[in-house]
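Can you read through this structure? Questions will come right after.
Of the protein chains in this complex, all but one are displayed in their positions.
A and B label the chains in the order they appear, each numbered from 1.
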Amino acid sequence: MTLQHLFFINAAALIFIGVFGIITRKNIIKILLAINILETGVNLLLVAIGWRAGSFAPIVTRVHSDIVNFVDPLPQAMVLTAIVIAFGTTAVGLVVAINYFRTHNSLETTSFSGGSVKYDEDEVVS
Amino acid sequence: MIYLVIVMTVIMIVGSIAILFQKTLRKAALISGIVSLMAAGFFVLMKAYDVAITEASIGAMLTTALYFFSIKRIEEIEKTGESETRDEGK
Partner (left out) sequence: MRANKNYVIFNIAVLILMLVATLYIYKAFNSKAPGRRIMSVPIEKRVSYRYITKSVLNPTERRVVFGETGYEDGSANLVTSIVVNYRAFDTLLEVIILFTATAGVLFLMRGRKRTGYSEASLIVKTGIPIINLFVAVTGIVIILQGHLTPGGGFPGGAVVASGFFLSFLAYKYKANKTVFLILETIGGLGIIIVGLLGLFLKLSFLENFMPLGPIGGFFSSGIVLILYILIGIKVSSEISNIGIAFVSHDEKEGL
């Protein structure tokens, strides 16, 4: 059970929990939170691929100069972009949730067809 | 070092499961902020300092703030009974 195996297990578990939450939850804010967990897991997986044991951070300083033993800097550049995009989609998703509450007066996705089935777990907003 | 990683992993996984099964929405947004902070800690341990400061500032700060703003907005709409005043055609 090396350190890299732990990083991969962590990222895979977060992706698993995120996909499970998107499929089985009914509250819109819970679905958006599950999308956020999924994106966090994917970013962790991308950075964990480029990590090697015993390397240094990819910044050339006075101490770490004239070496090639850096962590892979290319996945980190991609993850920088992915984090900002995740924030953008969360903002648009929350505005869609507010508009949904205005028209339907309920945050559940099952009230779309006028359904009157009441589940046991009704979540309160506060 | 490996014990720190094990503790952070357990916090993240238990926190993610707790987000999905919470009854109160504000608690779920708060735990999501904690999971984002643990992810930023992981990025520091993987020696990716650029990604860590970006995740800490955008994921932990701004996303949690947006969730709290929108929950407050939804509560105000619920209290006033009907939808807010809207100007058509402006």
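By our rule, contacts are C-beta pairs under 8 Å (C-beta built on N, C-alpha and C of every residue); 3 or more make two chains touch, one makes a residue touch a chain.
Just so it is clear, the model here is predicted, and its values are computed rather than measured.
J.: Write the list of chain B residues that the hidden chain touches.
T.: Looking at chain B, the ones touching the missing chain are residues 49-50, 52-54, 56-58, 61-62, 65-66, 69-70, 73, 76, 79-80, 84-88, 90.
J.: Identify the residues of chain A touching the omitted chain, counting contacts across the whole complex.
T.: Within chain A, the residues touching the omitted chain are 12, 16, 19-20, 23-24, 49-50, 52, 58-62, 65-68, 70, 72-74, 76-77, 80-81, 83-85, 88-89, 91-92, 95-96, 98-99, 117-120.
Throughout what follows, only the chains that are shown with their structure count from here on.
J.: So what's the Cα centroid distance for chain A and chain B, whole Å?
T.: So the centre of chain A lies 10 Å away from the centre of chain B.
J.: Along chain B, where are the residues that touch chain A in the complex?
T.: Residues of chain B touching chain A: 1-2, 5-6, 9, 12-13, 16-17, 19-20, 22-26, 28-29, 32, 35-36, 39, 42-43, 46-51, 54-55, 58-59, 62-63, 66-67, 70-71, 73-75, 77-78, 83-84.
J.: In the complex formed with chain B, which residues of chain A make contact?
T.: So the residues of chain A in touch with chain B come to 3, 6-7, 9-10, 13-14, 17-18, 20-21, 25, 27, 29-30, 33-34, 36-37, 40, 43-44, 47-48, 51, 55-57, 59, 71, 76, 79-80, 83-84, 86-87, 90-91, 94-95, 97-98, 101-102, 105, 107, 121, 123-126.
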